[in-house]
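Every protein chain of the complex appears in place save one, which is left out.
We call the chains A and B, going by the order they appear; numbering starts again at 1 in every chain.
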Amino acid sequence: METILLKNIHNPNSADISEYKNIGGYRSLEKALAMEPQEVIDEVKRAGLRGRGGAGFPVAMKWTFAAADPKFPKYLLCNADEGEPGTFKDRPILEKNPHILIEGMVISGHALKAEYGYIYLRGEYPAAKHILNKAIKQAYDNNLLGENILGKGITFHLAVHQGAGAYICGEETALIESLEGDKGQPRIKPPFPVNIGVFSKPTVVNNVETLSNLPYIIEAGGETYAKIGTPDCPGPKIFCVSGHIEKPGVYELPMGTTLKDIIYTHCGGIKGGKKLKAVIPGGISTPVLPPDKIDCHMDFVNMPKHGSMLGSGAVIVMDETVCLVKVCYRALRFFEHESCGKCTPCREGTGWLRAILERIEQGHGAEGDIDLLLSVAGNILGKTFCPLGDGAASVVQNFIKHFRPEFEEHIKAKKCTVNG
Amino acid sequence: MKIIAITINGKEIQLEKAVTVLEAARSAGIKIPTLCYHEQLERYGGCRLCLVEVEKMPRLQTACTLMVADGMVVRTETEQIADVRRGILEFLLINHPLDCPYCDKAGECDLQDLVEKYGPAKGRFKEKKRKVAESLADSAIVRNMERCIMCTRCVRMCEGKQGASAIAVIDRGGHSHVEPFSGGKFDCEYCGNCVSVCPVGAMMSRLHRHSYRPWQVKERHETVCPYCAVGCTVVAQVRDDVIMRVIPKLGSAVNNGMLCSRGRFGYEFVGSKDRLTTPLIKKNGKLIEATWEEAITLVAKKLSDIKVTFTSQAIAGISSLRCTNEDNYVFQKFMRAAVGTNNIDTTARTGFAGAQSFIENIFGQGATANIISGLANSDTVLVIGGDPTTINPILGLQIRACARRDGNVLTIGTIDGLRHFNPTKLLPKLQTEATLLEGIVTALREKKGLPGSNAALEAKINEISITADEVIDKTGVSGAELSAFVDLLATAATFSLVIGKDIVQSTGGSYKLLLLSAINYLANGRIYLLSEKANEQGALDMGCAPDILPGHRPVAYPEFRKKCENIWHVELSDKPGLNLFEMIETADKGSLKAVYVMGENPLCNIPDSGRVEAAFRKLDFLVVQDIFLTETAKLADVVLPALSWAEKEGTFTNMERRIQRVRKSVHREGMEDWKIIAEISKNMGYSMDYRGAEDVFHEAAKVSPLHRDLTYEDIENEDNIYPYKGEPLRDAKEEIQVDRSARSAATGTLYLKIEKPLFHSGTMSTKAPALLNIYPQSVARVSAETAQAFSLTEGDVVRVKTKAGSLALFIAIEKDGDSSSVKISNNFEGKNAFRLTDCILDPVTKAPCLDSIEIIIEKVTA
Partner (left out) sequence: MFNDASIKEIAEIRTKYPNSRAALLPALYVAQREFGWLSPEAYEAVADLLSVPKATARGVGTFYAMYKQKPMGRHLIQLCTNVSCMILGAEKLVDFLKNKYGIEPGGISPDGRFSLVIMECIGACGTAPAMLVNEDFHENLTEKNLEETLEKYR
């Protein structure tokens, strides 16, 4: 398939505006600026674009809410806080193809009548910060950002706001708090950001990959775009594959490509020809799948039917040498570290789950610990302020659901039975 | 309006406005457990205890955040919900120590109560609990982070309500804990409102640490704070006749659950070992213990003798801004009826009294009787002449609330307590406020025109004219700043003007008050006159002034005198008495022979303390009635111990002129101030026979047209808002006097500025150990720049000198302080700022001008 989002990234100068323009960059912006904002929204609606951050919310719907709010100025925030472990899909766009994002943001800004945009970039991407700042400067110099863009009377200012190491800021209201100079703790919803967002103004938060789809949607038209992928979830999707895989990396494939195809057709199968033991399909918060469940279409609609989620499309492949108790423990260490502390179940529960897993992993597990894990996870699930706690609980539940014997053996043998 | 109908646990509830499910449930008497919710704070949704089932919603919902919607069906008591609550409490108990037997909170701990009700009886957490040592780094607040359940109520209180932002949640997740910036000492405003809202034993007052259990408190007395004129409702919790703590009350009219440092931590003066216990009589230059009989007989005899020998006019009385209305009423009646003179005044003369008369003469009586909470709802507030957040802290919070609600807060000069509230500031050069105010009046008049409702004032406004260029040139304020400021005033729909004493006590103070009155008039606002003492307004309204009778009626009017005469059965002098400053002057000259001081410390509280002392030393006879042996009391011939605020019944009138009940909280041997006076009066042959404070008030309500028919019952029923059932004085306006001549031209480099610390008020607060721990002594506070210029470091000793006097003080350095002033407070006897001031009076308000006192600093080498 011809790549849309990762087009030209193998060109060493792909981040430069002239290279981007050479391959037709910013022509969609010109086209979009000639359209009425509502026409842009309609085009996106025809495209059926869903948010690529993980939730898959229809983009046109979110935009419509924000556009309908009478308050100004409006803000467009790009969520570049790619923190879901296993995820590195946005990084190539940010580092190698920044202008597709900028162009996408200006188009979106026009559609929303938003005058200000920020790219909320995770602190762990220092290189991307410099690249984006340079690209933004080039865009300003070329009258593609700022006042009266391309002489069309449109204003859109853009700046990079760097996060500082907090996974929770990927949650849109936490991101907004963080942009406002506060702790990244999620807000009560409603009100939703589309009405009361950053600086109390209507705000749309879209993921890097989502926004980068805009130039193509405008260029090719929504209908053409919608032919890519599946009818429910059109468009290309960047999958990032890591772990025990022959050819790890980023792959731009149609939405709905099966997990099996990704692993075996595109990525060359399990590293060293070893046996597949487990796959996390969409980043660490998504339910782990055993090998017999990987023949599933990777999209927002189909994955839940297979007991998991598309998430960020971050595929982590684990072969037979991996101790899943340890992976589960490591995952909970992550959730404990990233819990913002606002709500009781997540703040106290993630640490407790980690503690139980830690003792099992270190050979001090006791009978009843698995039930205790499930009970504690159950006391978290559905009771937390935001989805972070749910993610932690469901990781434990799903590892136990699919790999309970391994946990039992670990407890019984008082040591790891996979790697001795 | 559309009614919202919802069903909770099968019970249908009708609501007139959208509230949270929790509030709806509570209104219907359905209890939903909570920890992070607090009615004073914003919705939070953190603890998750209030999760409930809502039909058609897939997830459980927190009742404290979910707004009701018509047709909503909620269930709060299901098996699932019981499990959820147990689960949440189990999570909280993972790290919460089970040290209830040792914890002061036990017995009034929300967590303890909830676990008792919902379980779990036993936890399943096998790992070690978090261990954090209790922090005793602070003298007032004990912080115990082991017990903290991260409800963040303290932080939300500190940031969102108090506006101090002195504590914050540090770290995140399971490591989250609450700390002041230093990690130890709080160094904050010490309102202690964090302590009020903590549901567990994580933030507690150190004052009563391990001294009693909550259930041992048998008495709770709702009374009024003794410190400033805001008049906060406080609850004194008493055990065995000792106040164990003072707490605020939710829902109270003035302070609604908030307190300041003085109100919360300043009560210990009541039980101070320094309290006077017995009358003292000076013999051979020494104060010797005496019986009540000896003392009362002596005072009565001496005053009677002086009256005979030198006439009544040789006797004067200084009454108290801290005593009750009843005390003050009896005191002025004693002076007028028993002694026979109008020589009665209070330290309200140093600013408040003159300023209020001036303003009332323009706008009518009651012009400053405005409801404090109205400030929060004003769209524009202008503050000048003092920091409301330290002088009247709870009023200050209302200004902060206004800023938080996106109101425009304007200040002339820097108001430190509004620093983080983004005020629109004008910073005129030293002593150019009058020019700036003229500029504002001129521009505002041009912008808005004259409303035409106050001819006398408009005549004065029309005399004011200054060009913007002149204002810019003289004040150093830029044209853009000035016009932006005037624009905000001009577009204000609900304007409030807050005036502090610094402007009253400045050179040309009365002219500035005229200009401020003009601004208030043009912007159609209301005026708040800051007042430092609890019953300053009450003392005036009870007639403790040389020219006014109870009800704020002029002595000069025969009809008002007549009314008093009829009830008091004596003939009153129509001659206005000596005011406070005239008393000092005549004492100094030798024509005033005796002064009776009730609950006041003139040596500290009247400017030019040295001169006051010299004058008092010349008196033939000085009586001081107080609760402590003050500097003034030490000079007295007779000292009479009085009962304190906590030991008597009565009323205070706050700055809104709201009358509130002061209630006896603890018992102590002795007499109320009014009772002592009545005894002396009786000995002088003028009988005053009252059964109690209520009886006194009853008489005052007969004498005073303002307090007409007002009873304690009315006051307790909150029918206590000005002008009660009485009537303000109308049509007694005099020509507005203006004195434009007094303008000080700044020539010096450093000026004395009287600091009004948050932690002290008068000298009474220096007898409260907790406040003294926070602010232990008088210091000379200078800016970092000044410190550098004089090579001073924190803690150096300096000698500060003015024309009037000199003091040796420690240096304190303020990072962003103003470099033209040396700030010294007036709270510490012998080291008070008034030792350094002269006492030149404004010709109109008769307030002392204290703004242009040049001061020199000399470093005292060790």
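Basically, contacts are C-beta pairs under 8 Å (C-beta built on N, C-alpha and C of every residue); 3 or more make two chains touch, one makes a residue touch a chain.
Predicted model, so just to flag it, every value in this text is computed and none were measured.
Undergrad: Taking the entire complex into account, which one of A:24, A:249 or A:368 touches the absent chain?
TA: A:249
Undergrad: Among A:182, A:223, A:295 or A:371, single out the residue that touches the unshown chain.
TA: Hidden-chain contact among the options goes to A:182.
Undergrad: Pick out which of A:113, A:330 or A:415 touches the chain that's been left out of the picture.
TA: Final answer for the missing-chain contact: A:330.
Undergrad: Using the touch definition up top, pick the residue from A:165, A:191, A:268 or A:363 that touches the left-out chain.
TA: Result: among the candidates, A:165 touches the missing chain.
Undergrad: Which of these, B:55, B:70, B:99 or B:171, touches the one chain of the complex that we don't see?
TA: Of the candidates B:55, B:70, B:99 or B:171, B:171 is in touch with the missing chain.
Undergrad: Write down which of A:284, A:353, A:388 or A:411 is the residue touching the left-out chain.
TA: Answer from the full complex: A:284 touches the omitted chain.
Undergrad: Kindly note down the residues of subunit B that lie in touch with the hidden chain.
TA: These residues of subunit B touch the chain that is not shown: 155, 159, 164-172, 179-182, 419-420, 422, 815-816.
Undergrad: If the hidden chain were put back, which residues of subunit A would touch it?
TA: Within subunit A, the residues that touch the unshown chain are 82-88, 90-91, 122-127, 159, 161-167, 178-184, 199, 240-244, 248-250, 280, 284, 314, 316, 318, 322, 326-327, 330-331, 334, 337-338, 340.
Everything that follows uses one rule, which is that only the chains that are shown with their structure count from here on.
Undergrad: Give, as an integer number of Å, the spacing between the C-alpha centres of subunit B and subunit A.
TA: 54
Undergrad: Name, in rising order, each residue of subunit A that touches subunit B in their complex.
TA: On the subunit A side, the touching residues are 166, 183, 188, 190, 336-345, 347-352, 355, 359, 372, 375, 378-379, 382-385.
Undergrad: Hey, which residues of subunit B end up touching subunit A in the complex?
TA: Interface residues on the subunit B side: 43-49, 51, 59-60, 65, 67, 83-84, 87-88, 90-92, 94-95, 124-125, 127, 149-150, 169, 171-176.
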